[in-house]
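Here the complex is missing a single protein chain, while all its other protein chains stay put.
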């Protein structure tokens, strides 16, 4: 079961230089003088069959979306349609970013059409596809807001307001942008506390960042009033797109008064998460903010080509903040996003949200844990009560399902933040509920001893952090 | 762990016809009158995510070559280079078999070049690629021999001689061809008994089928004499290519006096076995037999095309036996075969055999079981002695490796027919030997209780055959 | 790229060090010492085949196959190119499926066995017969196996195997090879306007007939209308009724069990494989009466030592590796992985998708025939029958010239007579059919 490290299977030292062969190492002539080169390189040298077995074995020690339900609240893990991999692998998708515009009209057209799709879905006027992840999108939003205020002579605005239940990236992105973060408490019902908001807003407010539905799955019903309040003090309203899968076809951030938003394409448009990435975090803005978007964007020229086809070109927005990625972001992810949207269309997207909301509500109804806040949409936050939520999660692994996000948001004690998404069938939800309920009946000892049926048993996080060994070299030194 | 049948997840009945909707079934208008259609179709109706999980789970309950060593003697399981899948998946490889010659020059060129490669490798003058598997190749060989004898007015020849240690398909293919099978005993050293052969040969001999090295891994040293004896009575010598991976670049069937042979492309040229197929069993013959090969074969025209490229065409051999497949065989497998040979070239092919033979000899040296016959080449047959060879195999599963072929050839009591192939490293062979040796030390009870660590425990073969339930319908009736 | 490895096979992992140690262990100087081959037959030449890098090899194959012209194929006649859902490739390409051997060790092969069991069940539902095997090579070889099965199980002294005169020559020839080792003789019965000439068939049937073979849809795309009558004829003569079809046609057309079929054969890879130059998957289903005489592999259900349901190859005593020359067939390697693909494709479609595809095979073929018939100089369909997927059209000009001209315009069609072309809609999008009609119009004009 245990798979050795590559380095435990082989380590071969290749000497650089001109024939000085050390003990056991390989050597070949170097085309460069000694002082421009390293001495040697020591890495595993294994054959293709050995590598095929190594990585096949590693893959078998991973739970993916094709293994079973993955109800991670706010992380929105849904099925990744296989055909999107095929289109991203087309040879015509593999072009160098420095190619001339004329020779990559296909790439530019796809980007243009995706900008357009996203604009319509979010109710936004202009979209950039450059941010390589959701957090990068937030950062772009923050930078765009800063540039906007600066441009209007309001560079003094130094505060970004973030609800205490918001995603951690909201705080970090605002801070990376140089803002002071003002944390906003929730009201008793789990939504933005309007009085607290009133108190927090000021002439120093650059923006309020909101997720809607929020991390409890609740729609911020007062969003129109909130938007007015923020705009009244000259601030901007930022939409964190993490929960957009709840609203497709039912409400659009642009219509709610948001000025700027990011889209999490793996959450809303089913691109694979890849064990941590790559993602993409396109940003949409209202017209007023469009001149500040990163460069380049893509537009259609007025005149068509000689063959009658539209011609696309890159352009630099007038007051652009510049670049947030060395090229144009995570292209392959954008191709998959485009393919997903083009496959589902209006009806499919709307159904995705409807089914996601129905699934969350149905699942909630089946589980024994208390759910303090509602009515919720695509996700709900149950409380493990007297149990430790992290232990509950570990024990759920033993029932062959992935657990929910735990211990967050903190407004719910021992939170079990659960989002089944639209891809689960009623049968699977029933199985998932059975796992929740089995664990709910178990005692603390059982939970603390979990998991028992996984590749690795409970892993000691503390010792990993106390004695960090982050490479096979460190491991070798250690032993 | 247990994965339900698709039918246990869902069964949906779709009614055919014009709107008569039965209980719970679906119905749609039919474009055909009732008397030309069935009433309904009842099958699982599941979504893509559900199917992805079903088959992903099924795949995880299978041991493949990427899982570990697979030393099945005579079955020659070796690593399947991944790139061959890519070339077989090229859109240009997907053409209809009834396309005009002029429009599929690429397909014909590949077939032609593969015929040529195989001819050189086997020392044969002409090759057909039509047989869709090794046994089909044997049958073609038998049919070609029959046609040859018939053509020469020797239709009376009604016997095919097969060594008792030969692959079961040899017997069955000869029988399918209408021949009486004369079984030939081995001599004390495990090779063809020349005296017995002499006795078996007669004017009724149509052919002798031989594997060389034979199933004990032994080279039939007397092959030149054997060929002479067979030819002297007017018989043909057939080479079963199952063990050709032992000889590449060292000896060729054509040079040994064989008149006709088949190639097992998954054994020798690393096409994937796919859990039972598809394979391909090209057949090579000497010039004399070429007119009898199946139709069509592919040849190069004398004149090139206008663009200077060679032109390929199909042709019917003069006395062809006709077809043994509805079209031209397992094309996708042939593409992979071609790619493999083109990748390895002379040197790679010769090294494959050298490494395969070295591996077999090294592994044999490491294991505790007795190996009665030698010197062997790519495989050896050990004896489990007092142990039951089938039990040994079951127990080896518990050590995470695939066991050898067992209980055959019968010349070795409780045979463990072992063929590691060239793809195993010394480390893996050592691990494999450790598994053999661990089992060798265990008692009968342990062996009979094995396997213990597999997805399923020991499966009752007798009850499966006594009460055959071969479909989910039968299972439903049964319960 | 394995610098420390000897050159040679890129898939042999031995380092020079390993090789030395291994040779020492087996007490040999060089690997050549391990070859026990007499000098006089030792090969000391070269194959003259160049080795190539992986990239170069890919380029070579791409460049060779690149010589195939790009055509919209309106081709059928027993081989069809449906769109393959991406999921089929992604799942079937998982290396556990692709790289495993026949399931002789069922304890570590449950996944493949279950998939094949499900494939068998799919065929049982489609045919209404109780037993389906894991696969024969293709439709033609399945037909051959059906004949040898008939020969084994029928008590008559007869030897006649009757097939329609319009049967594809390749199938007829394959069948002839399969029965060459028996006393059977293949004969043709007449066809009337595409379908079985029932009166003509009746006339030729006698007690010597062992098997009657018919297909629906026929090679000319017509739907056979009198299957029940053919079944009755066969039953009366104590002959096997073997029916040729495929999974999509069987989703809609009469259920073989209901028309008296004893065996169903055909190409199941209409689901699961792209056109693949004729590579197929032999469908083989029959009655449980012949259980112990069936050719090919069978997966059954059993229990493991803990009494849990488990799958296993069963009734292996029918097979060559056990029964040798008395086996029910010489088949060993079959088309298991294609059967997996077919099963996945069918599962993606579901019954509603399969029925839908079948209905579209009728409506689209008949619609196209109508449109083609509107062209002056073309009559379609030539047969006054219901059609499935394809039809024959009569053209006033020589058919081969029409086909050549169409080829120049990017369309491939069959030439099936001096003035007959055959056209199939399967796998061809509507927009391409529109273009085809326009092209044909242009060619005919």
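So that you can tell them apart, the chains are marked A, B and C in the order they are listed, and the count of residues begins at 1 in each.
Just so it is clear, a residue touches a chain if its C-beta (ideal position, glycine included) is under 8 Å from a C-beta of that chain, and two chains touch if they have at least 3 such contacts.
This is a predicted model, so every value here is computed, not measured.
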item: Displayed partners of the chain not shown (whole complex); value: A, B, C
item: Touching the absent chain when the full complex is considered, from A:99, A:151 or A:301; value: A:99
item: Positions on chain C where the hidden chain makes contact; value: 1-4, 54-55, 58-59, 83, 85-86, 90, 93-95, 348-353, 355-356, 429
item: Chain B residues that touch the omitted chain in the full complex; value: 12, 14, 24, 26, 28, 45-50, 52, 56, 81-83, 85-86
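Methods note: only the chains that are shown with their structure count from here on.
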item: Selected pair, greater C-beta contact count between A-C and B-C; value: B-C
item: Rounded Å distance between chain A and chain B, as computed from the means of their C-alpha atoms; value: 48
item: Where chain B and chain C are represented by their mean Cα positions, the distance between them in whole Å; value: 18
item: Distance between chain centroids, defined by C-alpha means - chain A, chain C (Å); value: 46
item: Shared interface positions of chain C, touching two or more other chains; value: 10-13, 87, 89-90, 95
item: In chain B, residues with contacts to at least two other chains; value: 48, 52, 56-57, 60, 65-67, 79, 81, 423-425
